[in-house]
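Shown next, in C-alpha cells, is the structure this report addresses.
Apart from one protein chain that is not included, each protein chain of the complex appears where it belongs.
As written, the chains take the letters A, B, C, D and E, and residue 1 is the first residue of each chain.
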Amino acid sequence: MRPSGRAPDALRAISIEPGFARHAEGSCLIRVGNTEVLCAATVEGKVPPFLRNQGLGWVTAEYGMLPRSTHTRGDREAARGKQSGRTQEIQRLIGRSLRSVVDRAAMGEITVTLDCDVLNADGGTRTAAITGAWVALALALRKLEAARIIKASPLTGQVAAVSCGLFQGTPVLDLDYAEDSAAGADGNFVLTTDGGIVEVQATAERAPFTEAEFDALLRLARLGVAALGEQQRAALG
Amino acid sequence: MRPSGRAPDALRAISIEPGFARHAEGSCLIRVGNTEVLCAATVEGKVPPFLRNQGLGWVTAEYGMLPRSTHTRGDREAARGKQSGRTQEIQRLIGRSLRSVVDRAAMGEITVTLDCDVLNADGGTRTAAITGAWVALALALRKLEAARIIKASPLTGQVAAVSCGLFQGTPVLDLDYAEDSAAGADGNFVLTTDGGIVEVQATAERAPFTEAEFDALLRLARLGVAALGEQQRAALG
Amino acid sequence: MRPSGRAPDALRAISIEPGFARHAEGSCLIRVGNTEVLCAATVEGKVPPFLRNQGLGWVTAEYGMLPRSTHTRGDREAARGKQSGRTQEIQRLIGRSLRSVVDRAAMGEITVTLDCDVLNADGGTRTAAITGAWVALALALRKLEAARIIKASPLTGQVAAVSCGLFQGTPVLDLDYAEDSAAGADGNFVLTTDGGIVEVQATAERAPFTEAEFDALLRLARLGVAALGEQQRAALG
Amino acid sequence: MRPSGRAPDALRAISIEPGFARHAEGSCLIRVGNTEVLCAATVEGKVPPFLRNQGLGWVTAEYGMLPRSTHTRGDREAARGKQSGRTQEIQRLIGRSLRSVVDRAAMGEITVTLDCDVLNADGGTRTAAITGAWVALALALRKLEAARIIKASPLTGQVAAVSCGLFQGTPVLDLDYAEDSAAGADGNFVLTTDGGIVEVQATAERAPFTEAEFDALLRLARLGVAALGEQQRAALG
Amino acid sequence: MRPSGRAPDALRAISIEPGFARHAEGSCLIRVGNTEVLCAATVEGKVPPFLRNQGLGWVTAEYGMLPRSTHTRGDREAARGKQSGRTQEIQRLIGRSLRSVVDRAAMGEITVTLDCDVLNADGGTRTAAITGAWVALALALRKLEAARIIKASPLTGQVAAVSCGLFQGTPVLDLDYAEDSAAGADGNFVLTTDGGIVEVQATAERAPFTEAEFDALLRLARLGVAALGEQQRAALG
Partner (left out) sequence: MRPSGRAPDALRAISIEPGFARHAEGSCLIRVGNTEVLCAATVEGKVPPFLRNQGLGWVTAEYGMLPRSTHTRGDREAARGKQSGRTQEIQRLIGRSLRSVVDRAAMGEITVTLDCDVLNADGGTRTAAITGAWVALALALRKLEAARIIKASPLTGQVAAVSCGLFQGTPVLDLDYAEDSAAGADGNFVLTTDGGIVEVQATAERAPFTEAEFDALLRLARLGVAALGEQQRAALG
C-alpha cells in the first residue's frame, strides 16, 4: 500500500497554470500533488561564446529550490556561494531534455533559458520541472512565431518526465517524498509523448535491481508521460 | 498624473495569502499590485554562536529575487556565487525591522529565519517583504505558543513598510516600478502601526531634496502603513 | 552626560590632511576624533560597461577597514574572500552621496573611484568617509581642470555627513564608538552645506522612536554638516 | 565501421596496476585503451557529521581531470575556484556506485574516500574510474581486515562500469573519444558482475531513441562488465 | 647612477612611528623613503587548531596594499574575492621571518598576528613590512610582559629586512620602485642584526646571475640591516 493510498500506476493530481511569471516570454506554475515548480522561459537574442556564428540556437536551464520549500530549511545557495552538485546535475538534465526536442538550426542565434524554481517540494521536483519547462518553452516559441521573429516553431517533439521506483518491492509511478525516501530503486524517465527515450537515470538505492524490474518502471513511466502530455497540451490551449 | 492613474495617496491593491509555503512554521504570499513576495518563517531551536547562552532569541532574514521576476532576466545569485550588495542591504533591513518588534528575551534561545523570495517584481519588493514577513513571523510565533513551546507571544508591536517618493515633483505613496525608476527621491519607511519609526531610508536620486519634501513623504507613509496594518491583521484571522 | 564629556551638539576635533596618498589624483586623511580614514580618488578614462557611449561619467566608492582598526581584530575581508553586507552597504552609500553633487554629463566618460580605508575606528567611519571623499574628489577634479582634461568642474554642490543618535534619551551629535554601541536610535545624515538632504538613514536600535526625535536629530546634523563644510573648504585651500 | 577498427562488442585493451599511489591504503592505475585513471583509496577513522553515532561507515569519491589529460587543455578547477557540474555529477555517481556493494554497518564508523584522477583521457573516464575505484576500495578493505581493524570485509558485491552507445546507428561497446563525440545515444552502465543493475544513465544526444536500442546497449554492457570483472579480480591477485 | 642619486650602499630615509594603530597591542608606521607600511600586532589567547595543547605559541602575518598605494590603482582584493599569489607569498614570508626570532615555547598558547598594510608603495614593501612588524611584535610582547601575562620576553633575536639588486650591472642597496622595475636581479634578505641569515630570496629578472654578484648583494644587505636595526631599537625607546 502506498502512503498516499494511490494505486501503483496512479499519478498525483496535476495542474499547469500558464503565465505565472508576468515578465517572462513563457511561463507556468506546475503542480504535481504538493510539489510546485515555477518555470519561466527567457528569450535573448544571442548565444553563448562557444556557439557564435554557427547559426544555431541554444536552450539551457537553471534550477533552484526556495530554502523553505522542504520539510526542514535548506541553506540558500546564493548565501553559501555555490550551487550544490545535485542542483547542477538537475539543471544540466533539464537543459539536455529540452534540447532533444528542438531544431536548433531553425531557432537562429537566440538563447532560451528556462528557470525552474521549486516553491514547494514533495518529491519529483526535477521531473515536474522538465514537464513544466516544456510548456514554458512552447509558449515562448509561440510568442516568437507570433512576432515573426522566427518563421516556424523549432519544436520537434513533446517531452515530459516522471519518476518511478520500487516501493516495498512494487514498481510504482510518480514517487512522492514519503515514497522516494524509502524506495529501493528510483528512476527518472524523460520520454517523448510519441514513445522515444530522451534520458533514463535509474539508481539502486540499497541493493542492485534486475532488468525485469527496470522494464516495469519504464512501462509505468510511459503511462505517466502520456497523461502528463495531455495536461501540457491543455495548458497550451 | 501617475502612470497607473492612482491618486498620490493611493496604495496598490493588496492581498496576503497565508500558508503558501506548506512546510514553513508560518508563511504568506503577499501581493502589492503586481509585486509578489513569498515570505516563509522557519523556527530552529538554536541561536547563532555570538548569542549562545544569553537566553536571547534571534530573528533574521534572507531575501532573493527569482531570476525572471524582473523585466529582463537577472543573473541567478547562486550561479554567480555571491549575493549582491543590494540583496544584502535588503535582508539586513528586513531582519532589523522585525527585531524591533520582538522581545528577544521572551523568545528563549530560538531563531526565526524569514525567507523573502520575490516571484514577480514591480517596485516595492523590500517593503512588501517586510510587511509579509511580519505576518509569517506572527503565524510562526502563534504556532509556538499553541504548542506551548513559548508561553506568550514575544511580539511587542506590528510593523509594516511602504515606499514613497517624489514623482514629477509630487509626493506619492507606494511607488511602482515605472514611478520608482523615474523618481526624484525615494524613501523606504518602516513604521509601527501605532506611529513609531523603526527605520527610514530616504535617498535623493538626482538632486538633494528639502526637509518639507521629506515630511510630506513621511506623512504619506503613515497613511500607507495604517492600511497595510489592517490587511496584516485580516490575514492573521 | 556623554562619555567624552562633550555637549550634546559638539562635534569631535576634526582635521583633514590633503595629499596623504602620494599617487592618487586627489586624497586626504580625515580625522574625526580618534576615527581616521584615508580617502583616495583615482581617475580613469573609461566608464563601466552599462554606461558606455552615453557621454556620462561615473563616480563610485570602495570602503574597507584595516583588520586592527577596531578594538578587537576583525577578519581581513580579502582573506575571507568576500566583503561583508555592512561593507557593501557603506560603499554604495558613499558612491550615491557623491554622485548627488556631480554633473555627470559635464564629466565626460571618465570614472572617479573613491577608496575609503579606515586606519583607526572610533565610531562614525562611514560619515567621515563621505566627508573626506568629497575633498578627495574635489582635489582630483581640480587637477583634471588644471590639466584641461575637463573644462569646468562638474561639482554641483558640497556634501558632508555626520551621525546623530539618541544617547540615554537625549539627541546628540557625532556619536563616538562608546555612544554608538549604546544608542537607542542612530541616524546617518548626508546633507549639502546649503541645506539639502542627500540621504537619511535612521534606525531604531531597540524600540521605535518618534517623529519629534527624528526632527531633533536632523537639526543637530545640520549644525554638524555646516562645521564639517568649513573644514572641507579649508582643506582645499 | 568503428574508428578504431574494433568489433561492435569489443572492449579496448585493459590493464589495472595496483599500488600506484604509494601512500594510499589501496590504489590502482587503470588503463582502458588510452584512458588512464589513478584511483586511490584513503581510510579515515571518522564519518561525516550527518552520520555520527549511527554505527555506519561511509564511502565517497572525488574526481578530477589533469588540465592536459585532454586534446585541448582545460582550465584547472582549483584555479577557477570551483568544480564543474560535470565533475560533481561524476563524483556523485562513483560514490553511489561503490556504496551499493558495501555493507556500511559492517564497516563501522570509518570513511573511505576514493580519489579518481584522470591522467590521460580518451573517452569513458567515469566508467574507468568506477571500475578502478572498486579495486582500490577492495585493496584498502583487505588491508583493514589484515590489520584486524575490521573483522570481515564489508564488500557485498563486485561492481564495474562501461559505456555503450549508438555509433552510426549501431550499438557498440566501450566508446572511445572519437565515437563518444559522434554518438547518437550514450549510456553509462554500472552493473554488478552477477547481473544486477546499480545505475543506468542513458541519454539521447541528438534525437530520442527506442526501447529496443536501449536493450541492445544494456546487453553489450553486460558483456563488457563480465570482462572487466575478470581484470579486477586478477588485479587483486 | 641611481635614479634617486643615492650611493650604491645608501639606504633611503627611514622613520618608525610607534603606536599608530591605537587599538593594537603593538604597532608602528614605518617609512622607508616613500614607502609607508602600517604594522599592527594583535594578541589573542588561543592558537590555531593544529597547535592546540602543545604549549607552543604562534606568530603569523597578513599583508595587504591599499588599492591606491600604487602608481595605478590595483583591484581591491576583498572585492575580487581572493588574495593574489604575491600577497600570500609575502605574508607567509613575514610570518616565517618573525617566527625565527621567537621562542614559541616561552610564549605559551597565544597567537600574535601582524597586520602589515601598505599605505604608500615605492618599492621594498615586503622588507619594510618585516622590519616594522618586528617592532610591532616587540611592543606587543613588552606589553604582555608588563601585564605579567608572560614572564620574560620570548624574543630571541632582532630581525630586519632589505632588498638589494643589480641595477645597470651594479649591486645597489634598498631598491626603490624605479630601480626595482629595471633591475637585472633582485634579492630580499631577511637577516638578524647579529649576522644570521633568516631568509634569502634572490631572483634573476632577465638572465641568470653569478655567485660573485650574489655575494655582493648579501654584503650590502648586511650593511642595510645593521642600520635598520638601530632605527628599530630607537623606536622601542
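The rule is simple: contacts are C-beta pairs under 8 Å (C-beta built on N, C-alpha and C of every residue); 3 or more make two chains touch, one makes a residue touch a chain.
If you're wondering where the values come from, they're calculated on a predicted model, not measured in any experiment.
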Mind giving the shown chains that are in contact with the missing chain? D, E
Contact partner of the left-out chain, one of D:L11, D:A40, D:V59 or D:L139: D:A40
Residue among E:P3, E:G55 or E:G196 touching the omitted chain: E:G196
Where the unshown chain meets chain E, residue by residue: 82, 84-86, 88-89, 91-92, 96, 100-101, 156-157, 191-192, 195-204, 206-211, 213-214, 218
Can you list where chain D touches the absent chain? 20-24, 27, 34, 38, 40, 42, 44, 62, 64, 66-73, 76-79, 81-83, 87, 113, 115, 117, 119-122
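Note that in this section only the chains that are shown with their structure count from here on.
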Hypothetical removal of chain B, resulting connected chain groups: A, D | C, E
Indicate the residues of chain C shared as contacts by at least two other chains. 82
